[in-house]
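Of the protein chains in this complex, one is absent; all others appear in place.
For chain A:
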Amino acid sequence: LLFLQRVLLLVASDVDALCACKILQALFQCDHVQYTLVPVSGWQELETAFLEHKDQFKYFVLINCGANVDLLEILQPEEDTFFFVCDSHRPINVVNVYSDTQIKLLVKQDDDLDVPAYDDIFRDEEDEEEDSENESDGSEPSEKRRRFEEDVIERTMKRRQRREWEARRREILFDYEQYEYHGTSSAMVMFDLAWIMSKDLNDMLWWAIVGLTDQWVQDKITQMKYVTDIGILQRHVSRHNHRNEDEENSLSIDCMRIAFEYDLRLALYQHWSLYESLCNTSYTSASLKLWSVQGQKRLQEFLADMGLPLKQVKQKFNSMDVSLKENLREMIEESANKFGMKDLRVQTFSIHFGFKNKFSASDIVYATASLMENIEKEGPETTNFIKALDSLSRGNLDKLHQGLDLAKKQLRAIQQTVASCICTNLVISQGPFLYCSLMEGTPDVKLFSKPVSLCLLSKYLLKSFVCSVSKSK
């Protein structure tokens, strides 16, 4: 049926969503499904987009949006409108779960949703009988009354039971909804779909990896989930990339190879200098407390411990002495352990294609996010979104490089802002939460006007703040 209908794709503004979108677009292309893509970055835009298109479309695909609200209530669609929701937001709204016709959720089988049982939260209104006439309003008593099957006592029991059921329901829903979190990356779900359809390609796999990595960068999933999902992707990577490629693929521009890496979690380090990366990665910056004088000293000690001359470290990474780059990861890991950084390495993947093109998954995440949230607009609203989307395709290296540059700017801006806030004690404790106010006129404050950047800033600030007040070292 889908072949004859057009589909409206509503895609949220995060990298995981973009990756999922790419995969889906590829699948659509395969099956010649016609679609229109509309980026949305918030509820308002989602609603507006729906209203604008509801007369022309019957099928909507929502990526990374819509799962955690009562879609039917909010959008009030016609009965013949269908929604396919692939959204990592949790918890999924119970109405979406139990709606069997209009809402279709794309969820991985083992993603435990913990949804409350149907009978615990829904009740057929017809179950309720008409209780005594004067129940709650002041209407006149009936002129005649029929005596029902049950006793008054039974009826009172029923009423009491109903109240108990309702109280329990409130508790159940409260527990279900009180914490927000994320499930499996939508890109991974889409890849799974492609795999089930036997249409999965290496490119799609890469996007799935980037989607997962985005979740990790943005701290949306637990370490354990991340590692587990890496394992899942690892199997696919092996399957797709097991050929002995040194001869065949490395020379061909069109071919790409994904490799598993136990890499340093230093942001963009291969496209930067090691020094810059150490300074602008929140993990190292926070652990070493680089906003302080002692922190800078510690950094020097750290580098010295590794036997890395400052001059080398400040050079572009690719220009570093090859001898120093050998065993770099193991070296850094060993030294890092001494300095309280036990998790400096992380399981991830990298991609190789063409000549000299090597990127780590996190590189792509940062680059794409920066492109997407570029405050400089070069055209209509959606240009940046489209550009970011395009940069995920291997053929658009120029966009990718632009993204990397923007990402570096952004990471620097984040670290500077964080340092400034910590040093000037701008982080204030306010009961159950901490808050920090950035005044107009703070340098780079415009960069943080978008959700992902703002989120990154907040998380890095938080981590740094915690380190700054902790007594260790």
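Observations, loosely collected:
Everything below uses one rule, namely that a residue touches a chain if its C-beta (ideal position, glycine included) is under 8 Å from a C-beta of that chain, and two chains touch if they have at least 3 such contacts; residues count from 1.
Rule of thumb we're sticking to: contacts and distances are computed from a predicted model.
Chain not shown in the complex: UniProt lists it as "IMA5 protein", one of "Cytochrome c oxidase subunit 5A, mitochondrial", "IMA5 protein", "Immediate early response 5 like" or "Sorting nexin". Checked against the full complex, the candidates A:D70, A:E261, A:D390 or A:D405 give a single residue touching the omitted chain, namely A:D70.
Across the entire complex, the residue among A:D112, A:E164 or A:D321 in touch with the chain not shown is A:D112. For the chain missing from the display, the contacting residue among A:R146, A:H242, A:K311 or A:K377 is A:R146, taking the whole complex into account.
The missing chain, though absent from the display, is touched by one residue of A:Q56, A:T101 or A:S198; that residue is A:T101. In the full complex, the hidden chain is touched by chain A at residues 70, 72-73, 79, 93-95, 97-102, 110, 112, 114, 117-119, 121-125, 129, 132, 134-149, 152, 170, 173-174, 177-179, 181, 222-225, 228, 432.
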